[in-house]
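To start, the structure itself, in structure tokens.
All protein chains but one are shown in place.
Then we have chain A:
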Amino acid sequence: MSAPNLKIEDLRVSIEDKEIIKGLDLEINGGEIHAIMGPNGTGKSTLSAALMGHPKYEVTSGKVTFNGEDLLEMEVDERAQAGLFLAMQYPSEVSGITNADFLRSAINAKREEGDEISLMKFIRELDKKMDHLEMDNAFAHRYLNEGFSGGEKKRNEILQMMMLEPKLAILDEIDSGLDIDALKVVAKGVNEMRSPDFGCLIITHYQRLLNYITPDKVHVMMQGRIVKSGGPELAQRLEAEGYDWIKEELGIKDETVGQEA
């Protein structure tokens, strides 16, 4: 398996004719963990949704390749098949489909017909990963995310990631709504995946998660762009001082999308 590579060049994304991402560049390789931080409404979720192919977000220009292939040409399911994963900030609830049935369908979607994962093997894997995430087995048989608490949904996103073993995962605020124990468990899950064959983009508001998952690079997003990049120490400074110093440094008055520097 070759190390993954995600390359974003001058990406612009609109929603309902409003431009949200305004020329964004980013490259993530296997083995690397990147963190994106940034105030509310600066386009972080928009970036992740657009990369996954959310139907509402329109890519108006720019280029994104995933392992050398044009990501933007692919359907949503093809992106996932190619190894991209998005842990969503607000995962959907789907009634009537158990978590386990859903996961099995997702695993089998990646396999050839006739080569479906055996039920035994699936259950073994699922039990193992759920243990790892300290999830009660009952969650396997509940309907997908239905009635899950905020923290349970996040844990379930990580469970899916671990079961599907993507090459590159985008985790959009995976830490929000998690108590400190859950945060450690989720971090354990991500660290478990760490390898030269796995890249990760973590979107977060808090340095806290990065105490458990040390990033290689930290980026700050404002006005639909990456305005500053650095190492883990950047996250620490943001935690301590907030964003004002960056805004001052760059002469930004309003960091949200729609305002020009």
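Keep in mind that, in the parts below, contacts are C-beta pairs under 8 Å (C-beta built on N, C-alpha and C of every residue); 3 or more make two chains touch, one makes a residue touch a chain; residues count from 1.
Going forward, contacts and distances are computed from a predicted model.
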{"item": "Undisplayed chain, where the name is taken from the UniProt record, one of \"Carbon-monoxide dehydrogenase medium subunit\", \"CutS_1 protein\", \"Fe-S cluster assembly protein SufD\" or \"D-methionine transport system ATP-binding protein\"", "value": "\"Fe-S cluster assembly protein SufD\""}
{"item": "Among A:S2, A:T60, A:Q81 or A:S195, the residue in touch with the chain that has been omitted", "value": "A:Q81"}
{"item": "Given A:S14, A:T46 or A:Q160, the one touching the chain that is not displayed", "value": "A:Q160"}
{"item": "Missing-partner contacts on chain A, residue numbers", "value": "52-56, 75-77, 79-81, 85-86, 88, 91-92, 94-97, 101-102, 105-106, 109-110, 143-144, 160, 164"}
